[in-house]
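Complex shown without one protein chain; remaining protein chains in place.
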Amino acid sequence: MAHKFINEIEAGQTIDDIYIVRDPILRSTTRGDLYIAMFLSDRTGQVNGRMWQATETIYRTLPKPGFVHVQGRSELYQNNLQVIVNNISIVDASKVNVDDFLAKTDKDIKLMFEEIKRTVGQIKNSQLKALVGAFLADSELMEKFCNVPGGVKLHHDYIGGLLEHTHSMLRVAAAILPLYKQVQADLVLAGIFLHDIGKTEELTYDMVFSYTDSGQLIGHINKSLIMINKKADALRAKGTQIDQTLLDTLGHIILSHHGQYEFGSPKLPATTEAFMVYYIDDLDAKISQVTAAIENEPSDSNWTAWKSALQTRLYRKRLE
Amino acid sequence: MAHKFINEIEAGQTIDDIYIVRDPILRSTTRGDLYIAMFLSDRTGQVNGRMWQATETIYRTLPKPGFVHVQGRSELYQNNLQVIVNNISIVDASKVNVDDFLAKTDKDIKLMFEEIKRTVGQIKNSQLKALVGAFLADSELMEKFCNVPGGVKLHHDYIGGLLEHTHSMLRVAAAILPLYKQVQADLVLAGIFLHDIGKTEELTYDMVFSYTDSGQLIGHINKSLIMINKKADALRAKGTQIDQTLLDTLGHIILSHHGQYEFGSPKLPATTEAFMVYYIDDLDAKISQVTAAIENEPSDSNWTAWKSALQTRLYRKRLE
Amino acid sequence: MAHKFINEIEAGQTIDDIYIVRDPILRSTTRGDLYIAMFLSDRTGQVNGRMWQATETIYRTLPKPGFVHVQGRSELYQNNLQVIVNNISIVDASKVNVDDFLAKTDKDIKLMFEEIKRTVGQIKNSQLKALVGAFLADSELMEKFCNVPGGVKLHHDYIGGLLEHTHSMLRVAAAILPLYKQVQADLVLAGIFLHDIGKTEELTYDMVFSYTDSGQLIGHINKSLIMINKKADALRAKGTQIDQTLLDTLGHIILSHHGQYEFGSPKLPATTEAFMVYYIDDLDAKISQVTAAIENEPSDSNWTAWKSALQTRLYRKRLE
Amino acid sequence: MAHKFINEIEAGQTIDDIYIVRDPILRSTTRGDLYIAMFLSDRTGQVNGRMWQATETIYRTLPKPGFVHVQGRSELYQNNLQVIVNNISIVDASKVNVDDFLAKTDKDIKLMFEEIKRTVGQIKNSQLKALVGAFLADSELMEKFCNVPGGVKLHHDYIGGLLEHTHSMLRVAAAILPLYKQVQADLVLAGIFLHDIGKTEELTYDMVFSYTDSGQLIGHINKSLIMINKKADALRAKGTQIDQTLLDTLGHIILSHHGQYEFGSPKLPATTEAFMVYYIDDLDAKISQVTAAIENEPSDSNWTAWKSALQTRLYRKRLE
Amino acid sequence: MAHKFINEIEAGQTIDDIYIVRDPILRSTTRGDLYIAMFLSDRTGQVNGRMWQATETIYRTLPKPGFVHVQGRSELYQNNLQVIVNNISIVDASKVNVDDFLAKTDKDIKLMFEEIKRTVGQIKNSQLKALVGAFLADSELMEKFCNVPGGVKLHHDYIGGLLEHTHSMLRVAAAILPLYKQVQADLVLAGIFLHDIGKTEELTYDMVFSYTDSGQLIGHINKSLIMINKKADALRAKGTQIDQTLLDTLGHIILSHHGQYEFGSPKLPATTEAFMVYYIDDLDAKISQVTAAIENEPSDSNWTAWKSALQTRLYRKRLE
Partner (left out) sequence: MAHKFINEIEAGQTIDDIYIVRDPILRSTTRGDLYIAMFLSDRTGQVNGRMWQATETIYRTLPKPGFVHVQGRSELYQNNLQVIVNNISIVDASKVNVDDFLAKTDKDIKLMFEEIKRTVGQIKNSQLKALVGAFLADSELMEKFCNVPGGVKLHHDYIGGLLEHTHSMLRVAAAILPLYKQVQADLVLAGIFLHDIGKTEELTYDMVFSYTDSGQLIGHINKSLIMINKKADALRAKGTQIDQTLLDTLGHIILSHHGQYEFGSPKLPATTEAFMVYYIDDLDAKISQVTAAIENEPSDSNWTAWKSALQTRLYRKRLE
């Protein structure tokens, strides 16, 4: 039986399907009866759930978060659809079609990672080569790098999103670096490969996409900076020379790649390489974001709804 | 004898050379004597000139502006160097080495224009092809297009600057369009070719680089928009169909290519093609601007002076 | 029977009246049944409509948009009132009281247009006179000019709104121009008459007020600029001299009349005439907007609700 | 003998004329000799003065500030012209042509004030009439009101400037109030009359135009607010009723008449009357400022120099 | 019986309790029946009320606002809970537990006020001492000062809030003034005591917290400035000397204490004392606001919801 997606549920329907339960809370009504408030979600969205006549025993069995089989019905409460839960039971993750719950890149993760390795393999500067190599050799980190989303919303917000975005940026860089011979290609390639590496620590994506505490407190830009400094220290400890100047030049590209203070960059671009990584990042993100908005627009209009992040509606009509 | 450039003159030197005279004004001192105030310039800058004991006859013979042979001496007045002019006489432009007076691209104008024609020759959409063709067939306009500077300062501020910038942008577009298949290549290529075409009417560059009245009142962005509408009307008058939708989509790319209201764009980008032209324009301009600032920095420091347009100093040291 | 206005419908009522149907879409439920989603509107607002058990035949007969007779009932769904449609049938526009569907100026359109013609008839400069005359002689355009709204919301958002706004601005100009003798009255009068003429192409107003594609891509400011350039070309083709300087000075007034880059003006005012048109436009628009907000405030409070466009609430109490 | 104006002095001239001396300081050189540093000014500007071989006796006789007869010569020091003073002696103000030292309106102060009285004499609301009357009856204040400049720079920066600006604004208001019947004319007229009354306490203008300490600490907007509250209290003490609501409505016009927070208005306009005063003030100030800039431009160019307060150059060419 | 708080009501419950009725309006349905729309509130929020089959007699008896006993039931209408009122009758305020209706500081008002008096009692400058004393002696004003909330939302939004905030600021000042000996303690203490005294006229707090008309038109900053000027005038009238310079220095602290134009300060801080009051005010307000947000967060998350006033979520986890 096909999964009934959250964004397909309408009021008055019978519910009998698997969802992720999140943030369940045991509460009492004004009459003193216990009930459980929770969120039910899949990759299309989330909805409030209420289980009346709940017990503390049921509450304790619930995963926080985790997969559950829910039986009940949908109804309208205040301004939101909610699901009245009659039965709820844990489901083993192995019996679940994960694709129903987490959006994923439709490109081949393995192929993209191979191409990334080939591209950064062209770096000639021995110190940058060593530094990039240390990241590639960190298989646990690379596993995350291949799977973490590019963001929680806005663009590349799906499993493999960071990889896809990095892969696309490296392709752009490889195409235009020959046109700007004064730009140091090694720095651009290493800068792109590592510009968002901190997102592996900023984001979680096991059941839902969200920020880690560390991610919110520190941010992926500064996490990336710390990571390259730690990797450099580890290399130095093993006798590989990594000049601080080289590390700072690379770190500067990472710190300045949002291009403006108000977008969280504590430094403005001050080298041609920093400018190039900034523009390639912004170009690839915006093209991806605009394309997704145009494709996902539900109406037949020539224009999408207003996109506040872009301060405009988007025009969907193509030349004939 | 080599031309003595304006930026090489120091106080207390004898002057005997050809310069451009601009904005001469006949004035009288508090004692009632007549003198002429003027600017003397070449491609390296300009300096105030003063001719004491002048006559109205001399004043009337002066070109406004034009080439003159100046004899006199340099001195310091208030906070500026000035040239005290003893003799001044008109020089025929044919006897002048124009390169001393106007900076020029060091690339080959003819070759760049040929490559531009080849690139936009790949446009498949018949209406866009006709429109671009009408511009290419306007030889008087193309002559200006090949020679007008890209700007008065900031970037590409030399003869052939607009051509060089447009040429470089088209190369970047040709390199990355295959990576973004959803982006309509015809619109991007036509948009880049015509994005700054109004600069041919906004800027003058016969003796010095400056703005026309029309350029300051209307601006090159809106002038470009008017020009494509007029060319379209001319084509329609000859029976070629140019849909208004196509013209508006192209016009939108032109209007929005500065990307932000405060940079003079009356519309924000609302199509993937508009975003792509905006980013390629900004990337090419900034790389050119940063490269020039780094190369022209007079000190030996690792950093250039503060660049207020970029709100930073620029780092000049390269990897070893 | 009086029309039941959209903003008077409450949940649980029987509906049997004429509305405009917009954007109907044929969809299928999760059970596979067909239904039609649509918007129903009149001049007071719009509401969602749903016709269950619809057929493709019914769907095909629906105008997109157009007048329909709707029978059904109102109910609450999620956070919105919606109308459940049992029967829907086309109504001929001739049988409809158009005033129920489109708000209209309560001033006399013909009288206002006559006064506008008298005022701009005082222009003495022969070229401006010819240019303004060419617009007045374009009866199709003047028909639109007399009817197009001044905007989709904010101010003068009703049939005849642009005319009323232009009429009021010209009255203000006529009153204060004698007080500023250095200001060139001809330019101010022509500038006001034409400052928003592009709205005739930016907005549609047959069933609802909305933007044309062209309007959203190019904007009325830039459209106005193109229109005066085309009219000038047409005059020139017939032998009337129109100096480009005059056209640029007028065009500058149009381009700068929003006064600030972030309000869509690609040029800032650079002449006394441009400043005067900018201030008269803003004054008339704000007085109109504030007056409407104060008059339409539904509560008895001395203050209106928060007006985000003005960043304040408005005070309604008058002196005694 | 005609006064030699400061802006006409060039290096190397003999000086023998009357100027205002300001901020004289007695200092000693590194060799221990005493000298006096001072500013010398007239209405065209100011210049540094140095008197070498000075004595404490001379220093003590100098007015701070006041008129002095200066004998010496002009020379260039660092980047400024300075006057080397050989002799300096006090001059009685009665022997001085004050017009050489303070710029003054070229309109008739008495006539303007009479017209202002006639215009605000039309106020019908008895409380506003009483309040305005209390200001008019304050002859000491009205004396200042007729003479204080409108500002230290930017616009109306001459004796009688506030009066001229207020007079012009009232004329504009009288011209357009009949066009906006919903706007309460009494409030607009009183608001304009009093909008900058605090400048009488913010600015001094006996020898030079400058700010009082009180003016800089509190500002004319808030001073105006305090003044109307004090005048109202004085009226109430004498038995005249002044409702607080009326006073607040008038005070709001004063507080909000700069229109934006960043221009020093602590409140944004919230009534039609406040909007009208704001726009009339800004219109009259800008027209005056632009006209002066165009008239005072020293070059023959079609454009003035860059005006940073307006973020543009200004176009000077008129229609033919 | 415990009061049923507004934020505890859910749809479908029987209502039989005391609430504040506000803004009742008598309306007629489309069928011509009369009904009363109103708001019902207590300190936890407000809800729409509807009384169908109402009469004009009932409507006239209702206080606007005031305490009423309401009998009826709760239901969902459009996107809001509303209460259908069957019976409504006036309740005497003496029979009401006021704490259910207005939030109040949990600190001791009398003790805080005593400590404030002790702290400002340390002021040595005789004029400031006299001025502060005049405020302390105004018992009607001090009664309001002890009870008015610190704001309508954001921070210290409860009875006694201004007192608590002022008390806390004075404690901070007393603690750090010894560390900055160049800062004039008398001015800082008086400045803090009086910085928001205008809130006694800006806010009402008898049934609900809201702004007075005067408060919205003029604002508490400017009201505070007027109040100190009036108190000074009263003292002067009784023979006490209050220098205008001292008053302006104190007034400047009040005017500039929001620190930035866009937060309603018409002057930026220009003395060490003004900077100190600005920072102490902002520090105390933000610590209070953040603490409240963290304590009131309903979820178990380590982070609060997004706080738009602070442009971030807040982190709630403490060190172990």
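We just call them A, B, C, D and E in the order they show up, numbering each chain from 1.
Please note the rule applied: contacts are C-beta pairs under 8 Å (C-beta built on N, C-alpha and C of every residue); 3 or more make two chains touch, one makes a residue touch a chain.
Since this is a predicted model, take the numbers as computed values, not measurements.
In terms of the touch definition stated at the top, the absent chain reaches A, B, D, E within the entire complex. From the options B:Arg27, B:Lys64, B:Arg236 or B:Lys317, the residue with contact to the chain not on display is B:Lys317.
Between the chain not shown and the residues A:Ser28, A:Ser89, A:Gln182 or A:Ser214, the one that touches is A:Ser214. The omitted chain makes contact with just one of the residues E:Thr105, E:Gln184 or E:Ser214: E:Gln184. Although one chain is not shown, part of subunit A still touches it, namely residues 213-214, 216-219, 221-222, 225-226, 229-230, 233, 244-245, 248-249, 251-252, 255, 261-267, 270. Interface residues of subunit B facing the missing partner chain: 4, 8, 11, 76, 79-81, 299-303, 313, 315, 317.
For subunit D, the residues in touch with the chain missing from this view are 23, 25, 30, 76-79, 213, 216-217.
We take it that only the chains that are shown with their structure count from here on.
When the partners of subunit A are compared with those of subunit C, the chains appearing in both lists are B, E.
Touching subunit A and subunit E together: C.
Between D-E and B-D, more contacting C-beta pairs join the chains of D-E. Between subunit D and subunit E the centroid-to-centroid distance comes to 40 Å (mean Cα coordinates, whole Å).
Put simply, the C-alpha centre of subunit A and that of subunit B have 44 angstrom between them. Counting partner chains per residue, subunit A has residues 76, 79, 313, 315, 317 touching two or more of them.
Viewed as a network of touching protein chains, the structure does not reduce to a path, ring, star or complete graph.
Applying the touch definition to all chain combinations yields A-B, A-C, A-E, B-C, B-D, C-D, C-E, D-E.
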